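A single protein chain has been removed from this complex, and every other one stays in its place.
So that you can tell them apart, the chains are marked A, B and C in the order they are listed, and the count of residues begins at 1 in each.
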Amino acid sequence: MAETVWSRAAGDMDVPFTASGRALLDRLAAYEPRIRAEAERNDRAGVLSAEVFKGFAEDGIMGATVPAELGGLGVSRLHDVAVALKRLAESDPSAALALHVQFSRGLTLTYEWRYGAPHARILAERLLRSMATGVAVVCGAVKDAPGVVTELAPDGAGGWLLSGRKTLVSLAPLGTHFFVHAQRRVDVGPTRFVVPLVRRDTPGFAVLDDSGGLGMRASGTVDIVFDRCPVPADEILVRAPEPAGGRNDAVLAGHTVSSITMLGIYAGAAQAARDLAVGTAARRSADPPAAVRTLIADIDARLYSLKASAVAALVNADVHNDDLGADPAERGRAMMTPFQCAKQMVNRLAAEVVDGCLTVVGGAAYAGGHPLGRLYRDVRAGWFMQPYTYVDGVEYLSGQALGIDRDNDYVSLRAARDQVHY
Amino acid sequence: MAETVWSRAAGDMDVPFTASGRALLDRLAAYEPRIRAEAERNDRAGVLSAEVFKGFAEDGIMGATVPAELGGLGVSRLHDVAVALKRLAESDPSAALALHVQFSRGLTLTYEWRYGAPHARILAERLLRSMATGVAVVCGAVKDAPGVVTELAPDGAGGWLLSGRKTLVSLAPLGTHFFVHAQRRVDVGPTRFVVPLVRRDTPGFAVLDDSGGLGMRASGTVDIVFDRCPVPADEILVRAPEPAGGRNDAVLAGHTVSSITMLGIYAGAAQAARDLAVGTAARRSADPPAAVRTLIADIDARLYSLKASAVAALVNADVHNDDLGADPAERGRAMMTPFQCAKQMVNRLAAEVVDGCLTVVGGAAYAGGHPLGRLYRDVRAGWFMQPYTYVDGVEYLSGQALGIDRDNDYVSLRAARDQVHY
Amino acid sequence: MAETVWSRAAGDMDVPFTASGRALLDRLAAYEPRIRAEAERNDRAGVLSAEVFKGFAEDGIMGATVPAELGGLGVSRLHDVAVALKRLAESDPSAALALHVQFSRGLTLTYEWRYGAPHARILAERLLRSMATGVAVVCGAVKDAPGVVTELAPDGAGGWLLSGRKTLVSLAPLGTHFFVHAQRRVDVGPTRFVVPLVRRDTPGFAVLDDSGGLGMRASGTVDIVFDRCPVPADEILVRAPEPAGGRNDAVLAGHTVSSITMLGIYAGAAQAARDLAVGTAARRSADPPAAVRTLIADIDARLYSLKASAVAALVNADVHNDDLGADPAERGRAMMTPFQCAKQMVNRLAAEVVDGCLTVVGGAAYAGGHPLGRLYRDVRAGWFMQPYTYVDGVEYLSGQALGIDRDNDYVSLRAARDQVHY
Partner (left out) sequence: MAETVWSRAAGDMDVPFTASGRALLDRLAAYEPRIRAEAERNDRAGVLSAEVFKGFAEDGIMGATVPAELGGLGVSRLHDVAVALKRLAESDPSAALALHVQFSRGLTLTYEWRYGAPHARILAERLLRSMATGVAVVCGAVKDAPGVVTELAPDGAGGWLLSGRKTLVSLAPLGTHFFVHAQRRVDVGPTRFVVPLVRRDTPGFAVLDDSGGLGMRASGTVDIVFDRCPVPADEILVRAPEPAGGRNDAVLAGHTVSSITMLGIYAGAAQAARDLAVGTAARRSADPPAAVRTLIADIDARLYSLKASAVAALVNADVHNDDLGADPAERGRAMMTPFQCAKQMVNRLAAEVVDGCLTVVGGAAYAGGHPLGRLYRDVRAGWFMQPYTYVDGVEYLSGQALGIDRDNDYVSLRAARDQVHY
């Protein structure tokens, strides 16, 4: 019965709804011991495990969200993708973040393949088939490096040249293809936002080796640079039919699909921290100190709400994602608003859970090499994941509640801010 | 499709899953304007609206959770009961708390009717039929008044006499029957916990007129006293087959069924506060101050988690409630643990939401007669509702997480504490 | 040594710095048992104790902040006034709020007497002498009732007529004189803000009997109305030399002096709640539950910070208050910014402390007549006390930190908002 599945899912976030979701979970399970064992070393070195991702490719995991017709596992429920990312994040949130990139690309390219413009369909199908065989690893690059505007300019011969620099591109060290958000300056009219596809071997393209952030250090999150990289015209996606600065809440659907499954990553980080702290406290004493009991009750209650909130928003997104007959702008908001409510709470609760776990475990958790120290740094990434950061999320949610008209597209919004990144 | 229903329910807590749940919601809807209009007056006077409950009786609402076979509406899903209580609480949490008493009795008596001892089945059927017609209003009395032990003693002629005093008995001014938790002293062996049924017209019984608490003042929550009230032997339920102080987590299932639907009341109070605050802020300014925007985003995010957590725990309880083949103690814990996680968060988030709403509305919310002032007082009741208070909830949840053996039955636990009420 | 005094004060907020402060504390001590005993009854009835304030008048307490040269006790340190209000609020926050009104008037009129315009000096001296003997009880009325603008208009014969309605005027039932913030419309130029003095027996003046707020119900906080009340020209103070909407941070000094001592009221409410909860928990058990220990440690830590923050801001205000040679706008901000930091934290921490105390005590604290229920309602008033509410405090503090130019005068700011009260 559907109810049984759902009820467990709400509190546990561990049970996929579909057979393909279960298949994905099974394939991932084989990698968990290794990923867990290597997590600290990879974090310290700031490197993504190429070996593990090679295995993922061979086992079809890199094609998990590619439709079965194109050779993939066919996981299409956002909920099930998030469940898989949660499980992986319990071993290493960085690895989950990197894998999310490929999963997300599978989901959005499937949409292009089904509903896109003719040239987009062709491009999407080619990439999806290649992802299914584990050959293509497709990254997305949204955020310009500080002080830079990544731009597409005509090469004078009918093609285009891309120049600029993107930051916070996860999975990039292994990426074979990169969808790059860029501005296309035109002689007349407003700037258009376009998304050229850049292949790894394109002249002028480079992946930098600078992954040294506070956390998520083994997710391969680095900068990539473009120095007049040639891009053929038929490998450019147009983001949306509206000019920069316009309002088109229809894009919120795609933004939700791209990013909502990341809630699973933070649920997994919190779960891992909780299990560590409870295990440590249970081993130590049959009569734990008062604060430990209070903290553990709070941790379990918060984790429960975290997972219930994430599942509610994921299921909501799945339902609306299927409902293509709805008004596009309304559908966009109906997906984004619950996602943002859940994201605010998941970000907050996950950080609180991990913080409480450090306090339960005590000084040992602060010393070198303890997984809680890593989780404490990793989990803080949540607030900076798009869409939206905390600051922009407040603008969006209060705008929705109070009926304030604003541009909700974080990509165009950011461009309009002219390099002021919050 | 089931998924559609569930997805909306998780974030909204407004959509019943069953036809009987929808019927209940429809019947309640007719009373909302009146209940809302009278809420402040009833709160000030500290009285329960007898007129409204007379209407409820005539419309079959007082028999909502009585099985259809016995003449009731047959609402059996805990989720749907909570949805109805949420809707009512949006108009007046006190009225919802009072109605919850009758709903809860319907649910637990149905269990007795189906699975109880022979005399309990007979008693339950009689009461349920009478509830369905609106004649019987059945209260429960658990908590002894400070310094009192409510006891059942033999009358020397094969019957029993009940003496003592109970506090915090909601709906009592309208109650026709009262299930009273009592201790039965016996010559040999430990004290037994029993639940005699006391009729309103029993000699020695009185309902006091003392509803003057901080909030929930129109819920008819008062003390009731017993001065050697005669009770026939076949109108005594035995709480559980174990002696006082023993461990029997099987009782946690019944405790969950009795109380989990109250999560709807606090969800409703928070929802009402949110709608008031957002409405006020939207009317005031097209460009609200920074703190108002931040507060409103936080309020909506917290309310979302509150509802998602409540729904997750309610659905979980419904699933396990149906699963009578499971190990009784495991089933009890499987219902209670998610309930307690959700309760901790619902209590906390509901209070935070209402508090934030007062801040948004400002001084006007503090002045006489503003509904937010009432909601602020009402919502604080959540932490004191059984099972468990915050303090006992910490014991339960940390005990579960850490594998600490303890008596989880709040009724026997409280008796053992000898009148130390936390 | 000064250090000894200060160090105790920071953590305890119980020790005045001056002999006059100690004298005030001694005189108040005699009233504490009575005020405490009557607190619940007065709260329920929503009345200010006229008897107690009669005693205050006879004992010179109503002239505590009147300079000794004019017959008063001469308490001039804001810190010492706050210490006295804290002590009184431990018995009843409502009584402390009402007494604060008179104390505040004594402090601001002393400033007028020393530094005001000639007619203001005469008026101030007359009132101060009358306050010292207990005859004059002087209230202030700042906030217009919703939808009303209180205005002063020429009577055509050189005098003035006041019309309008003010809300949230504490101590009003006993007030003999009222300073009323009003707008004076003039033919040419912007509106001026003026403060006419209205005597109780003025034709057209009335004190309403409507004290029914969420809390502080025994503070005599009611509305007052003016129907063409005649006011002589020499009994009108001009608030500030600038037009409405202008910037004059010099007024922040007076706003600080008027209101900062109220921090003592909320410190007292929190202290009373803490002492009740700790006393109850200590009596109940030698081995309290985990959550009780955790809550009590948190309560004591928060209360410590609350008092340390209040004392720091009070001492800072006293130092700058004496420094009349400073730039007036800088002096205003140097007094207001620490006050606002402390106010935000005192409001937050006091509410958290009282809330934690209810949880420690449990259901008994929610039942009728328990002092914690009253303190829970009373302490929530803090966020609405001027200057500023939480919402305006965020504007002020962030404006100061970020160098944003804005009008910081809550009186003119509110008028400019045209009846939009946050």
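Throughout what follows, contacts are C-beta pairs under 8 Å (C-beta built on N, C-alpha and C of every residue); 3 or more make two chains touch, one makes a residue touch a chain.
Nothing here was measured: the structure is a model prediction, and the numbers come from that model.
Within the set A:P16, A:G134, A:P196 or A:G215, the residue that contacts the chain not displayed is A:G215. From the set C:D43, C:E235 or C:D318, the residue in touch with the chain omitted from the display is C:D318, counting the whole complex.
Checked against the hidden chain, the listed residues B:T294, B:T337 or B:S412 yield one contact partner: B:T294.
One chain is missing from the display, and on chain C it is touched by residues 2-4, 6-8, 10-11, 278, 281-282, 286, 288, 292-294, 296-298, 300-305, 307-309, 311-313, 315-316, 318-319, 338, 340-342, 344-345, 349, 393-398, 400-404.
The chain not displayed touches chain B at residues 289-294, 297.
Residues touching the missing chain, restricted to chain A, are 44, 143, 146, 167-168, 210-215, 284-285, 289-292, 294, 351, 355, 358-360, 362-370, 373, 376-377, 380-381, 383-384, 389-395, 398, 420-422 (touch as defined at the top).
Note that only the chains that are shown with their structure count from here on.
With every chain reduced to the mean of its CA atoms, the largest distance from chain C is reached by A. Between chain A and chain C the centroid-to-centroid distance comes to 51 Å (mean Cα coordinates, whole Å).
Chain A and chain B have centres, each the mean of its CA atoms, that are 41 Å apart. Of all residues in chain A, those that touch two or more other chains are 292-294, 297.
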